[in-house]
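Here the complex is missing one protein chain, while the rest keep their positions.
Residue numbering begins at 1 within each chain, and the chains themselves are lettered A, B and C in the order written.
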Amino acid sequence: MGLPKFISEALRAVARRPFTLMYPFERREPPEGYRGKQVFDLSKCINCGLCAMDCPAFAIEMVEIGGKKWPKLYMDRCVFCYQCAASCPKNVISSSKLYELAGTSRSNLVISPEPPAMEGGGA
Amino acid sequence: MSAGMGEADFLEALKSKLGDKILRASVMGPRRVAITVKPGDHRIAIEALKAFGGSHVSTITGTDMGESIEIAYHVWCYQAKIEASIKAEVPKSSPSIETISDLIPGSMLYEAEARDLLGIEFKGLPYEGRLILPEDWPEGVYPLRKDWKPDWLR
Amino acid sequence: MTTTDLIIGPQHPALHEPERFVLKLDGEYVVDVVPRIGYVHRGIEKAAELRSYIQDVYLIERICGICNVSHSLVYVQTVEALQGFEIPPRAAYLRTVVHELNRIHSHLLLLGVVGELFGFDTLFMYLWRDRELVMDVVESITGNRLISAFNVLGGVARDVGPSQISEAKRAMEYLRGRMKFYKKVFAEDPTVEKRSKGVGILKPSSALSLCAVGPVIRGSGIKTDLRADDPYAAYGEIPFNVITYDTNDSWARFMVRVDEVFESIGIIEYALDHLPDGPIRARFPRRVREGEAVGRVEAPRGELINHIISKGGDKPYRFKCRTPTLANILAACEMIRGGQIADVPVSLSSIDPCFSCEDRLAIIDVSKGERYSARIRDLMAKYGASR
Partner (left out) sequence: MGKLATWCRLKSPWILHINAGGCNGCDIEILAALTPRYDVERFGILLKPSPRHADVMVIAGVMTRQIAERVKRIYEQMPEPKFVVAVGACALTGGVFQNCYGQAMRVDQVIPVDVYVPGCPPKPEAIIDGVVKLLGKVGGGGSQ
């Protein structure tokens, strides 16, 4: 029976810098294109509803504000697949690197539409 | 292992073995063929596939076609390198077919699964009881049949 | 002779196909096994028929979180075959890269869990430490650590840039060095040897007749791998070896996975070096023509097959999916039969049923009618210590 192979490895690890990331005191920036919280640029929105139609998790609801339908996103249903962004003909939806989304109530996890001011009505 | 054979050659070779037992045959795509037989002849067809190394049942699909239920046995032939789908249609009013689990024991769970979800009776299947559905699932309700569509499902 | 019934599961919801095994025991030995699965049957096949082809990509991706890439890959390939659609060559290569990254992460995950099952927690921690590198590469390419949402109908969702390629290559080079060390551990370490050699024998003849797939059948010396036999994506153009071991035991199945990681590293490096230029995605119609198609891929756990029947329109008429764990359950029963109860966890984990280590047991002592629950690990401690 030989010496267990792991002893040398474990000894070497003692001398090395810890591998642990000291989150939340030390953060790693998510890579470019990380699928975090959505950002809506509603000034480009043409109210077509394709994002709501293709959403696999039924997370987007078209709500009426000022006579037009705008996308309202429920983050608690969202699976962050970004099919909505792919379906959108006008590139309204883009991703951000924000991932610390935890909330104490489900009603906080909603991105309500804020249509451009010129439309009137407002949020 | 051999390099495999073409789909058309494979169908030719199979036709010479099975003759007019084949009702329909088609090439679905590269390395994919579909053969329709009468229920009952499916055991002979699967037996015949063994000459091409067809000992691996990939899965069994049951499909509700309205009036009938189509049962498709997908068999991978190791030597021919062809995935052959042997199909047989049974009437939906009394869906019943002989098991193939004595020919290929690995098909047992797939048959039990199809029995659970579509209510097909596999005569001679050694596995008893429910495999997939919960114990409290109502008797005689088969979720993959097209006519089972409760209103809360969307 | 009285036999005791030991019920493993079903409390293992981490699997998409959680099994319950009723073991008939004669003392320490398992006489017979009866499987019962489907405790977390979610009804995906029915749900897929009610959703559009586009929504189904993401639904089917979530059949299993570990091998999500394989699930979405086989689905999009089957729908593309149904439509007679050719994807751009760059997309085929990118799919291959992400598919192999998925395989590496899945194999490392299992090998780590196996380490924990052996009571070799150090191995578990080290393997999972190195697995984080793969996760970083997956995150930088797909935008999420686990669920990739990378394969879409008509191609892939996003392109890779030069910085991602060099990062991936650096990680693969480092991982190759680490895997050489782990291979040594798995090949020579006495703990691994004692716990897995000669445990859970699956003869080649039974592997064939029980329709085992993936590393399970390759661990029984049968050379079959869909990437070579039924090539898809870019596998037809990439050289690699099909790994087999012929000792037929759990150790062989673990070694197959260790060696497959090397092959996957090679495939990723080759694919990144030979990445064709051009578009990554072609426009795929929302409505799919009538017909049917059968698609298969070699998922980390073995053959994964989809059968889709279309009657036209934007929703599939029938979606059928058979996951590799289901195919291997009968083989697992065969491995357990005749063995000792303390070997059950190792044999079960050698088919890689996701996380059998977390499986809970309900022990029913028939004579007393008492029932109590324990985790496999507690049970192992109990049975291991008494010998």
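Quick notes on this one:
Note that in this section a residue touches a chain if its C-beta (ideal position, glycine included) is under 8 Å from a C-beta of that chain, and two chains touch if they have at least 3 such contacts.
Small disclaimer: the values here were computed from a predicted structure and weren't measured.
Contact with the undisplayed chain is limited, among A:52, A:65 or A:79, to A:79.
The omitted chain makes contact with chain A at the following residues, 19-21, 23-24, 27-28, 30, 56-58, 74-81, 99-106, 109.
Listed for chain C, the residues touching the missing chain in the whole complex are 10-11, 13-16, 39-44, 46-47, 55, 58-59, 62-66, 68, 109, 124-126, 128-129, 132, 135, 144-147, 354-355, 375, 377-378.
Methods note: only the chains that are shown with their structure count from here on.
The touch graph of the protein chains shown is a line. If each chain is reduced to the centroid of its CA atoms, chain A and chain B end up 43 Å from each other.
Centre-to-centre separation of chain A and chain C, using mean CA positions: 28 Å. For chain C, the set of residues touching two or more other chains is empty. Residue numbers of chain A whose C-beta contacts span two or more other chains: none are found. Residues 1-2, 4-6, 9-10, 19, 30-35, 54-57, 79-83, 86-87, 95 of chain A touch chain C in their complex.
Only residues 51-52, 54-59, 61-62, 122-123, 126, 129, 136, 139-140, 143-144, 147, 149, 152, 157-158, 181, 184-185, 188-191 of chain C touch chain A when the two sit together in their complex. On the side of chain C, the complex with chain B involves touching residues 35-39, 41, 43, 45-47, 50, 81, 208-212, 223-224, 229-230, 292-294, 296, 303, 305, 307, 309, 317-318, 320, 322, 326-327, 329-330.
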